[in-house]
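Removed: one protein chain of the complex. Kept in place: all other protein chains.
Chain naming follows the written order as A, B and C, and within any one chain the residues start at number 1.
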Amino acid sequence: MAHKVQPAIISCGFCEHASKRSDVNMAELVNEAVEDCITKANIDWKDIDAVVNGNMPAFEGANMPELWMGDHMASKNKPLLRVTTGGTTGGSVTIAGYYSVASGLYDMVLCIGFEQQSCGDTTVGLASVALGEFSIFSDLGYTIERMRSNMGSGAAIGVASYQAMNYMRRSRATEEDLARVVVQNRRNAAKNWWTHLKMPTITIEDVLDTPYISFPLRFGMVCPASDGACAMLITTEEKAKQIADIPVYINGVASYSNESAIIGIDCAGAGQTDPCEQLGAMKSAEVAYGQAGISFPNKEIDYAEVYSPFPNQELMWVERIGLFEENQAPEAYRNGVTALNGELPVNCSGGVNSTNAIGASAMERPAEAALQIMGKAGNQVPKTVHTALGHGWGGSINLITHVVMSDEPQRKWR
Amino acid sequence: MVRAEFDFWVGIVMDKFYDGLQNKQFIGSKCSKCQRVFLPPRNRCGDCFAKAEEFVELPENGVLKNFTVSNYNVTERRARKAKEPIMVGLIQIDGADTGIIAPIINISPDSLKEGMKVKVVWAKNVKGHPNDIAGFEPVGGG
Amino acid sequence: MPLPDYIKKQYKKTRTLHGNWYLMNYKYKFNLSRTKVFLKGLKDGVCLGLKCRSCNTVSFPPRLICGRCLVMPDQWVRLPETGTIATGSATYEADDKNRERPLPVIAVRQDGADTIWLHNMPKDIDFHSVYIGMPVKAVWAKERTGSWFDIDYYDALEDPAVELNKKEQEK
Partner (left out) sequence: MKMERVGIVGYCQLKPELDMMMSPYEAIYSAVRGALDSAGLKRKDITTVVTCTNDYYDGKTISNCFKVEAGGAYMKDETKVEMDGAHAAAYGQYRILSGNHKLAMIYGFSMPSCYLYEPVRILELDPTFDRTISLINSYTAGGMQMRAYMKAFGVSEEEIAKVAVQGYKNSAKNPLALPDVKKSDISVQDVLNSEVLSSPLRELMYPIPCDGATAMILAPERQSLKITDTPVWITGMGQCQETYYLGDRDLSKSVSMEKAAEKAYKMAGISDPKSEIDVAELFGHTSCEELILAEAAKLAENGKGATLLDSGSALNPSGGAMSAFTPCACGLTRIVEAAKQLRGEADEYQVSGAKKAIASGQVGFCAQNSILFVLEGGG
């Protein structure tokens, strides 16, 4: 077998996230994050061999925007690859960066995820996920009223509320448990410089005081729509050791996809009968842990960044990806296990619940996890982090990404 | 739901350019490293990856670098045959190092030539919008 | 909730330029050959599921492609009229009229099928009495026209498990 390359993260950059970054256009927004990343890594932009990027194009009305933004991504006359997979775009971009380096073709790869949602129409963007499926419904005898009542809950929030219903039934989690997750995330976000919803004084009562959007999810539990970008530099082990103090080695990546939930292809039955079962997430976790040589994720993982626009998902994901026993997550949150100074801190960056620039969100998860290992995170956990996890989901809860990283390279597999 | 609408923020650099158009004036930006002047302005030079946020006022005259005459009118909505051929030019304003795409007017398509001297024609009502440039016409009527 | 206290910085507002995405220009193509058989079945008052010969997965409504085996299933099977609620939610209309009484939307797994589909419950049902795993039975429309809603709605069936649970709790 030929010599295999061990990819490592050396630097992560962010731009300031807000609901409306009206002072910059998309290219300049990305540029802020790229500059932050390159400056922190202390390298020259010419050292970058290739660029990988992605966003959710339909939210911003620009098809393949990296074509005109190329110069702002430090990618002039360099290879550039665009990867988009909906909510998991950022995660997929990280994974594409990993593979670009692991293939041995490029030494230094810049990964970029970005979104400027204030330019566009997120509702239309989300509805068009299944627009083709909706258009078929009129052939099936759907009236407008039926469509509105049934499909109103078909979009992302709807899928999440189905998930919430199933999860709450399984684990007996209450709405208060959900609100607790929100409070933890938003208080964490207040300590991180680039996040969007900073609420240092929010309480559970504040969250439960807001009206329902779709039972059991309330207005105060839902993620905001943000503008933002994230950049990350991935390089080889040898180079990383020269450049960074603490290189973060990517040891396992996986992105296994499941059948779609709620609506099937061409309006057929949906294969995921229980939206909170999540076979894809379990398989991705298993494969990624296997690659990284992790046998006991709940013991070996020190820090986790989980993609959870809605609080019930955070509870669900930490169980599905093996960090907690089934149905034990609500109690762990109650006992402060996942808090900043807890045994297994989760989402200390504030999570997607506080900042959701869709194309960037799934990349901010591994990026923040990497920063925690480097000890450079905005909201640094007090304990030393050796192994961390960045997770992402997207599509009709059928696309999952997993990135497992550590401060030690994984020799067993190489 | 027939169409999704978008409003793109142009950013501070392009905002300055449109402020200039409102005053019938071209404003470009200069790379802080290689001194190249960009029109329309951008805040980064692709070659040096250096900031290009120094603004330069540019004249109204330029050279026609390349052109094409299209019989089709393609918009975001449809592609259809234009009533009259559209003359599209790539114009390098004197003092700028890059070309700007704009329509060519007041000349017959047959007499277009590369290297021709052209001058901007402003729209009747300038309001800080790309359409403030009504087009470029040959200096001396062609 | 205290709203804009998190906005720390006022960003300069620059001009905007408008753009459109004309979704009406798009056509969507479908293969309804399987769905037509299914709809014909509903018209005749029969629930037809499509079974993959390779993995024995039954889809209801029928799926053109079995993703697990990458084949086109072609065996029709008759399914009972009963099913269970796989998942559900309640939509709150934007105009606030129905805030007190949201519309329950449920996903039903027909008995004998391995997939779910979205459907409705009767309008007068109390949403809080709906739970996951609840047995339901299809109620046919008065006039059947060969459409999705030839099954008008799913009505709740008596669930012996509920009685058992109650007895357990009393103990």
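What we mean here is this: a residue touches a chain if its C-beta (ideal position, glycine included) is under 8 Å from a C-beta of that chain, and two chains touch if they have at least 3 such contacts.
Please read all numbers here as calculations on a predicted model, not as lab measurements.
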Touching the missing chain are A, B, C
Touching the hidden chain, out of B:Phe26, B:Phe49 or B:Phe67, is B:Phe67
Across A:Ile10, A:Leu80 or A:Ala244, the one contacting the chain not displayed is A:Leu80
Of the candidates A:Ala254, A:Ala332, A:Ala369 or A:Val404, the residue in contact with the absent chain is A:Ala254
Logged for chain B, residues touching the omitted partner chain are 6, 8, 10-11, 14, 40, 46, 65-72, 74-79, 86, 88, 90, 92, 98-103, 109, 114, 129-131, 133
Absent-chain interface residues of chain A come out as 1-2, 4-5, 25-26, 50, 54, 56-59, 61-64, 67-71, 75-87, 92, 95-96, 98-100, 102-105, 119, 125-126, 128-133, 253-260, 264-266, 271, 279-280, 283, 287, 291, 394-396, 398-399
Even though one chain is not shown, chain C touches it at residues 17-19, 21-23, 25-31, 63-72
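The criterion applied here is as follows: only the chains that are shown with their structure count from here on.
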Contact graph of the chains (line, ring, star, complete, other): complete
Two candidates, A-B and A-C; the one with more touching C-beta pairs is A-C
Averaging C-alpha coordinates per chain, one finds the centres of chain B and chain C separated by a number of Å equal to 52
Taking each chain's centre as the mean of its CA atoms, chain A sits from chain B at a distance in Å of 39
Chain centres from averaged Cα atoms put chain A and chain C apart, in whole Å, by 28
Two or more other chains are touched by the chain B residues 1, 4-12, 14
Each of the following residues of chain C touches two or more other chains, namely 12, 14, 16, 19-21, 23
Chain A partner, complex, touching residues on chain B are 1, 4-14, 42-47, 49
In their shared complex, chain C is touched by residues of chain A numbered 16, 18-25, 58, 61-62, 119, 124, 128, 131-132, 135-137, 139-143, 146, 149-150, 152-154, 158, 161-163, 165-166, 169, 190, 196-199, 201-202, 206-207, 209-215, 220, 259, 262-275
Listed in rising order, chain B residues that touch chain C in their complex are 1-12, 14-15, 18, 76-78, 128-130
